[in-house]
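Below you'll find the structure, written out as structure tokens, and then a few comments.
Every protein chain but one is kept in place in this view of the complex.
When the chains are written out, they are named A, B and C in that same order, and each has its own residue count from 1.
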Amino acid sequence: MAGSTYGNLFKITTWGESHGKAIGVVVDGVPAGLDLNEEIIQQYLNRRRPGQSEFTTERNESDSVEILSGTFEGKSTGAPISMIVRNKDQHSADYDDIATYYRPGHADYTFDAKYGFRDYRGGGRTSGRETIGRVAAGAIASEILKKLNINVRAYTKSIGDININYSNCQISNIAKSPFSMPDLEASEAVEELVRLKKEEQDSLGGIIECIISGMPIGVGEPVFDKLDANLAKAIMSIGAIKGIEFGSGFMAAKSTGSQNNDPFIIDENGNISKVTNNAGGLLGGLSDGTEIVFRAAVKPTSSIAMTQKTVNKAGENIEINIKGRHDPLIVPRAVVVVESMAAITLVDMLFMNMTSKIDNIVKIYK
Amino acid sequence: MAGSTYGNLFKITTWGESHGKAIGVVVDGVPAGLDLNEEIIQQYLNRRRPGQSEFTTERNESDSVEILSGTFEGKSTGAPISMIVRNKDQHSADYDDIATYYRPGHADYTFDAKYGFRDYRGGGRTSGRETIGRVAAGAIASEILKKLNINVRAYTKSIGDININYSNCQISNIAKSPFSMPDLEASEAVEELVRLKKEEQDSLGGIIECIISGMPIGVGEPVFDKLDANLAKAIMSIGAIKGIEFGSGFMAAKSTGSQNNDPFIIDENGNISKVTNNAGGLLGGLSDGTEIVFRAAVKPTSSIAMTQKTVNKAGENIEINIKGRHDPLIVPRAVVVVESMAAITLVDMLFMNMTSKIDNIVKIYK
Amino acid sequence: MAGSTYGNLFKITTWGESHGKAIGVVVDGVPAGLDLNEEIIQQYLNRRRPGQSEFTTERNESDSVEILSGTFEGKSTGAPISMIVRNKDQHSADYDDIATYYRPGHADYTFDAKYGFRDYRGGGRTSGRETIGRVAAGAIASEILKKLNINVRAYTKSIGDININYSNCQISNIAKSPFSMPDLEASEAVEELVRLKKEEQDSLGGIIECIISGMPIGVGEPVFDKLDANLAKAIMSIGAIKGIEFGSGFMAAKSTGSQNNDPFIIDENGNISKVTNNAGGLLGGLSDGTEIVFRAAVKPTSSIAMTQKTVNKAGENIEINIKGRHDPLIVPRAVVVVESMAAITLVDMLFMNMTSKIDNIVKIYK
Partner (left out) sequence: MAGSTYGNLFKITTWGESHGKAIGVVVDGVPAGLDLNEEIIQQYLNRRRPGQSEFTTERNESDSVEILSGTFEGKSTGAPISMIVRNKDQHSADYDDIATYYRPGHADYTFDAKYGFRDYRGGGRTSGRETIGRVAAGAIASEILKKLNINVRAYTKSIGDININYSNCQISNIAKSPFSMPDLEASEAVEELVRLKKEEQDSLGGIIECIISGMPIGVGEPVFDKLDANLAKAIMSIGAIKGIEFGSGFMAAKSTGSQNNDPFIIDENGNISKVTNNAGGLLGGLSDGTEIVFRAAVKPTSSIAMTQKTVNKAGENIEINIKGRHDPLIVPRAVVVVESMAAITLVDMLFMNMTSKIDNIVKIYK
């Protein structure tokens, strides 16, 4: 129990259900003196807001955030920051019949088993709306990272079989693509594919890639709180994520040491750098000063309009057609969630790393 | 800092360096009344012991475990169980020169940056010997799982390009294969491949697959301590692991909802089961009562005898030949480590799940 | 940082400032199936509400609680329960001048040093209003304890020099006394004393005693999470508490082993009991099945109307008269806060104790 809190020094606690009164988060451990207001947070939330293109759920939520505590005169005070988003466009009636059966791919069955019953309206706590709290917290983490010139950028690498072509990629494209793809050609191909799958009442999955630049060297805590280990937990805790890999990832399993090792080199500026980055910016679970690169696999949306076989609580085999308003693919709106969970993890681990050397402690206190 | 402790209710703390006096672990939260002695633990440790075939390091360590606390008359008492393995066959001299340069693929560089210096002998804390503590703790976790009829089994799925063929697989083969492969044909092919790569002074990676059966439904704590999220952290915290996926994993990204959803069905015994298991035994981050399946990518051993380019502390580009006794591939000895970290995580989360319903609490106290 | 979360399995996170928009708490780890609604919580909150007698602050707050998540059809779902109380009767203007100086006995000075600045309105996060979140969470904990027939009762033992006389005490008196004293004679004497001190523009302290009955034997986790250790932290974390003692407490320091040891005896029902209870219901940090008894010392309200010497931020010695609406004594309203923190701690530790024996685990899972 009590799995709604994440982080050690930078700690977030999310709460709220899809069709409850509101969704929110408490962020504790925010250092005092950071510029913060609702406009800053809202920009991040707007990136995951539904209804921004024909390719997302039709549920219409403005998702306006209210900061209830922890700031004073536009700055964080060091006290916990409580943020809330009221739910507005709930169609709970859509969900009345799902109370009686178990949707394939959803957690209806496991929640009933664990808790004895469940809040079935819109998936309750398992809804994608739960990520609102993650993104609001991630916004604060991202503002802290900015102060340290650390940048976290995620984007869609593939949808179904359509992959981005790196030679076509531009950062500025990400915001232009309804699928958060940096390659607009690929994005257009995806557009067609999604329309087809919507017609077929089916859904699509994809891969999100995330690149972190500007990380200081040595962040991560051996041996269990390695930076990649904690990032893996953070990202895997997002609903619908089924896998994660760093650097060459699963390809490393097929390569040899001489291929996969990244030789160190003294670069033109006299700095230590690496010739390649198969390691994905991590050596021994610590950031190595190069870009941290990871990819996460997102499964296709479980809620599809197509007829599906399943069982009901009475123990009967039945056929269902899921109503409600669902995204034909989760990937594009999950991009900012991946960035958020990465940012939260980075801040927490940057904080933890501050006591690695006795000199750092003396620097703060003397 | 303080990253050497893992788990909440079942908590392990590992310590020790490759060429220090000893390696050990303290396991806290072991319920009282469990049969435990050194023989039981030793069986698990023997599976990761070096020197068992020509394909592992020549370092000769018996790795005999001593239990120092927490048992009385052959049973756990509820007190922390401290276990120690003395290091014996240390060749520290092999490592004198690595003090001056950074080995590619190793954490030498990041440790120096983080801590200001490092115990360079045999990789110090980043050595594979650190996993001794994990396996000794995993042995206790596995004994607890046995009481609940839960089984954790890992094996090598592939080495380089050689994959097991599931139709050839038998559990009993795993112990017969020097690579822990359930398919002896594949194992023989690997044997040849490894001999070749050793000759080339190179190394190999591979994929470990793990299957957990017998799990009760509903284990996992939404939303951050999902069972897959915590397993991902546990497995990714093992050195050399570069990725993890559950069920259909990265393939899910290419499939559609109608392909990837596992339909529920009432089976011949009147129980709810699933027609397929693309979910890998987890729905919404909770165990769904079917087999939990995950795969982890293991990179090739970083220490290779082949000449490599790197830099030294003086800021010069140099060429090195790593001495010492190294495994040509990490995978086979990592199998038991993967099982151990999985078992530890399962026990911790089974314990956490016990308070999910008010009825459970009443059952214990009334 | 991140000190706003308390508890392991039953975990509360409080937020909010005296003169911010609202005060609240998220309670995570509440087992599913507990009857819960706003009326139940409100009853506990009403006990700490201001304005209930002439002896509390004149700030008029209804402190109406709203449950935002975690319940469905009147029962807890296992999801985090978010509760909020809007601030209404704020007179922020009263606090404008305290921005420039440091009030004796308050945390103005230490907050400025720690965070660089502070939300000075009404003490911000250090206000007594912060305890609203504790009481709302304590209400849930108390409902869980009721299911196990465990009772937590605190009351005022003394104010200034006036002590209750145990021979006059009745539980039913506590609610009748404006000072939560079980002895109405003592309560009347206190009434006079408080009037006198108010006239003198001064304030009073006192001692709260808490008695816990019905605890199962053996709750508490050696060696650091002893039940008394965790209760001590919980109670000491309440503002204005300056000391805590269990059983004979500081008197034990003056007694001998033969006086202080509580002999065991087989009672008339054939049960093991103790002849005396100098231990206060705890042996080795574990509950021993008898009443747990502790006392907490509450300092006099720091905000007094009387002229006081202090310093301002400009580095000058000044004299001040604190305006605002303050309680002449904190004790009576702190009684329910003490009960709440005790209840929260008991629930957390009852949950932790559930895995003490392997048999308990088998009982839940088989």
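In this text, a contact is a pair of C-beta atoms (placed from the backbone, for glycine too) under 8 Å apart; a residue touches a chain by one contact, two chains touch by 3 or more.
Small disclaimer: the values here were computed from a predicted structure and weren't measured.
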* **Contact with the hidden chain (one of B:D63, B:D119, B:E209 or B:D327)** => B:D119
* Any idea which of B:G20, B:G105 or B:G285 touches the chain not displayed? -> B:G20
* Structure fact -> Of C:I40, C:A99 or C:I207, the residue touching the omitted chain is C:I207
* Write the list of subunit C residues that the hidden chain touches. => 1-6, 14, 102, 104-107, 109-111, 113-116, 125-126, 130, 158, 160-161, 197, 202-207, 217-226, 228-230, 232-237, 239, 242-250, 252-266, 270, 272, 275, 279-280, 283-289, 297-304, 306, 308-311, 315-317, 352-353, 355-357, 359
* Asked: Tell me, which residues in subunit B touch the chain that this view leaves out?
  -> 1-5, 7-11, 13-17, 20-24, 26, 28-33, 66, 68-70, 72, 75, 77-82, 84, 114-119, 124-125, 351
* Residues of subunit A in contact with the chain that isn't shown? -> 8-10, 29, 31-34, 76, 78-79, 144, 147-148, 216, 222, 350-352, 354-366
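The rule we apply is simple: only the chains that are shown with their structure count from here on.
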* Which rotation angle, from 0 to 180°, best lines up the CA atoms of subunit A with subunit C, given as a multiple of 5? -> 180
* So subunit B and subunit C: same face meeting same face, with over half the numbers shared, or different? -> same
* Which chain, with its centre taken as the mean C-alpha position, is closest to the global C-alpha centre? -> A
* Interchain centroid distance [CA atoms averaged], subunit A/subunit B, Å -> 26
* Structure fact -> Touching at least 2 other chains, the residues of subunit C are 8-10, 29, 31-33, 78-79, 351
